[in-house]
Structures are given as C-alpha cells and as structure tokens.
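With one protein chain removed, the remaining protein chains of the complex are shown where they sit.
Showing chain A:
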Amino acid sequence: MLSRRLFTSRRVFSTLNSVRDSDVAHFAKILSPSSVLSTLPPVSTPRDELDIYNTDWMGKYRGKSTTVLKPKSTQEVSEIVSWCHDKHIPIVPQGGNTGLVGGSVPLKDEVILSLSNMSNVRSFDPVSGILVADAGCILQSLTDYVAPYDHIMPLDLGAKGSCQIGGNVSTNAGGLRLLRYGSLHGSVLGLEVVLPDGTILDQLTSLRKDNTGYDLKQLFIGAEGTLGVITGVSILTPPAPQASNNVILALPTFDNVVPLFKTVKRQLSEILSAFEFIDRTAYDLAVKHGQGRALSDEDVEGAQCFVLVETSGGRREHDEEKLANLLESLLEVDKPLINTGVLAQNPAQFSSLWALREGVTEAVSKEGKAYKYDISVPAATFKQVVDTTREHLRSKGLLHEDAVKHVLGYGHVGDGNLHLNIVAKGYTPEIQAALEPFVYEIVARHRGSVSAEHGIGAMKTHALPYSKTDVSIALMKRIKELFDPRGIMNPGKVLE
C-alpha cells in the first residue's frame, strides 16, 4: 500500500517543479514582507518557523514545504496562483490547518498558500442574515461578529477557534448543528474562487434563489482545495435561538440509542438541535483529559453510553416545558430507555456538558496517536462497528498498552455519522494494515460513506472506491482535469 501511494505521488508530481530562489524573489516583490516565509534566499526564514504549516493537527502528516505565502487580498492570491501556474509549481491551500485527513499539508514541497491574512468581514445584512466574508475568517470570530445582531453561524465544530470559513467550505464541514441547519451545500450562497490558472471566479452572489444553469459553486464545497482557492464566502446565517438547553442522558445499553432518538425527535420536534452519541470509552477519555466537568459516579454507574440532547428555540418557557415533559416521560415509563441524566442549570453547565462531547477529539489526541475513521453507517450499527473493529484488532494481537490502547465511537446519531477512533501508542504499519481495508469493507457492506464529513485528503484517496462507483470517480477525474489541467492544486489529494 505504501509503495502504491509513493507511486501515485510520483506520478502526480512528475510534471511539477519545486520552488526556486527566483520564485521566492518574485513573491517577495509582489507581496508585503510579512506575507512571505521561505527557507530559501532571499528571504531565508528559519526552518522551524515553517513547522506549524508543514505539520497537520494530528501530527500524522508532515510536508517539506520551503515556502509559505500569506496573501492579503484576492488580487494577491490570483497573482501567486498565476505565477505558480506558469512555473508548474504545486500549491496547497491552507486554512486553519485543523483538517483531519492530511489535506491541508504538502505531500512533498508544495507552496503553502495560507489564507490567514485574509480575515475581514466584507458585509453583513442583519435583515436577511447574509454574511460575506474573506475565506480566512476564523469560524469563532464570525460567530462573535454576528452575535450582536442575534444571528449565529449555521455550523459549529470543536475546531471553531482555529478553523476558517474557507476551510470549512472546502471540507464541507458538518459539525454539531447540521441536524438543525443542514449542510453547507444549502447555506453557502456564493463563493469567490481563484482558479488554478489565476483567474478570479466571482460567484459571490447573495441570492437565496438562483436557478440559472449549473451551480458551479457547489463543486468547490468539499473540493478540499483541489479545484481552486476559495477567497470569499457568502453564507446565510440563521437567527440566534432565544433559548438553548442541553442534557446528557446515561443509557444502560447501546440498543436504546435509536429508540431514544425516535422518542426525542417526536417529542421535541422543531426545537431539537443536536443528538450526539458518546460511548463509554469516549466519555471516560474526555473526563480523564479534563474536557468539561464529569457527571457524578452515581450518575454514570452502569452506563454503556451517553447521549447529549440540545434544544434551541424561540421561547424559553415553551422549550423548557417540552424538555421537562420529555425527561419526565423518559424516567417514568415501565422500561426506561435511560438510567438517568443531568440537565444544565445555567450557561456554564451548558458549556461544560458540550465540552464533554466536543472535547473527545482533543482528549483522543492527548491520549495517544489516533486513527480516525469518520464514516456514515446506519445509526443502529454504531456499536457493532466499534466492537467488530476492537475484536479484529484483538485477534491480530494488537490490543494492548504498546499498540492499540482504545477503540471508541462517538458521533452524530441524527446524521448517521460515526467517528470510529482507534487510539494507539504510535502510528505503525501493522495497525494500519489491520485497519485498512478492514474498516472500509465494513462501510461498503453497509453501503455507507468512508468519509462522512472530514473529507478524503491524503488519507483516504485509495479508499474512495469503497464509497463511489467507477463511473463517479471517472467523472470526478474529468472535472479535475477541466479545472486544473496542470495538476497544481493540492496534488495527490482526493483523487490519486
């Protein structure tokens, strides 16, 4: 497998060039000094200053780029890209570098084009809720920007303090609000993109309705930087809910998750905004690594897994009554689906309960090296998938302190999205070989997706056929060829 990947990357890179001193000199001429980092002369930045750009969030993928460019305008992006196009120099667009599939760092020594200096809000209309912003705006800062106007961003995820809206769009990030506000394919209204030859494609419209032929912007949503560089995003932000509540429910068995989801959906209907699943291992790790205040021992006793339910609505009394009725009925039936649960009494507890769920990603990375599979499978099979994987690793003799420490699952039940995480002491070929294609075959058996929300990046290019037919892949390749005939945009990512 490793050798096949090596071969692929050789083929993809065979017609591409490394950055030379003369290129750096050119970039230094067209950009301001703080926008060019390069180990090459005439800039000669110390190598370690480039480490954070070359290393991905998990510390799993490392590139060898000599040059990081941080343009301040769409025009500058266009000039960089058109130079690279002429010189056949490959580019990796980079947002907050929080991607989890190795898509945001170079495979070799591509130029890293960081959007972090493009972080201005261009406009916000409080009446329609339409926000137009530079691609480099950090998700959290956009949330803060629209908050005084009583709006929220339609997406929220654990990486919100670092990830950028351009990165979110490029990965079609799902996250914690998808159940309520749908995917970015719906909420993104327009994009400004610099195409691989430097041309600026201005589709930054703010129209809710626009049926005029092919909807080109959709292609860039989830393209992971392989079709162009997103420089501006127009996005519809929903009004902020006037009241939010959350509760964590402790379940005696996983079998109750799906019936619980049905009950909760029926009773809460329009105010249900999240239904998140955390298995016991994931919960214990989150607590161990200090992500949010733990429930009492009494409350977690005998719990096989947990569910976080969030409500958001327009009137507090109405929402609280609905939630109280639900909780009462959950506790009072003959055969309760839950053991117990805790209900946030104030915003601090609300955040703390969320931290237990959102903090799993971070807890896992503190515990060891993670193999992350972000898959779509039927919600009823979540536990079976986790257990099967654990047993498989055990049968290979890999389940012990020095190899795989934990196999755990958490995710978005409402969206059928399971995060299967294998926490190991280190990344090794044995574990890799035990997991792949094993996990992908499970996914294929359920007609699921090998990547529900994190994307393909460098990690899963070879796994694409488990979720997509040959016809689809062939068409994707033709689209890539059409947009980027020289193959300079994030080579080796998404498609082999």
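Note that in this section a residue touches a chain if its C-beta (ideal position, glycine included) is under 8 Å from a C-beta of that chain, and two chains touch if they have at least 3 such contacts; residues count from 1.
To be clear about the criterion, contacts and distances are computed from a predicted model.
Visitor: Could you check which of "Ferredoxin", "Probable electron transfer flavoprotein subunit beta", "RILP-like protein 2" or "Cytoplasmic tRNA 2-thiolation protein 1" matches the UniProt name for the chain that's left out?
Guide: Matching the unshown chain against "Ferredoxin", "Probable electron transfer flavoprotein subunit beta", "RILP-like protein 2" or "Cytoplasmic tRNA 2-thiolation protein 1" yields "Probable electron transfer flavoprotein subunit beta".
Visitor: Given the contact definition stated above, which residue among A:50, A:133 or A:295 touches the chain not shown here?
Guide: A:295
Visitor: With the missing chain put back, one of A:207, A:333, A:348 or A:474 would touch it. Which one?
Guide: Considering all chains, including the one not shown, the answer is A:348.
Visitor: Please pick, from A:328, A:402, A:441 or A:481, the residue that touches the omitted chain in the full complex.
Guide: A:328
Visitor: What is the set of chain A residues that contact the non-displayed chain in the whole complex?
Guide: The missing chain touches chain A at positions 32-34, 247, 249, 293, 295-296, 298-299, 327-328, 330-331, 338, 340-349, 351, 353.
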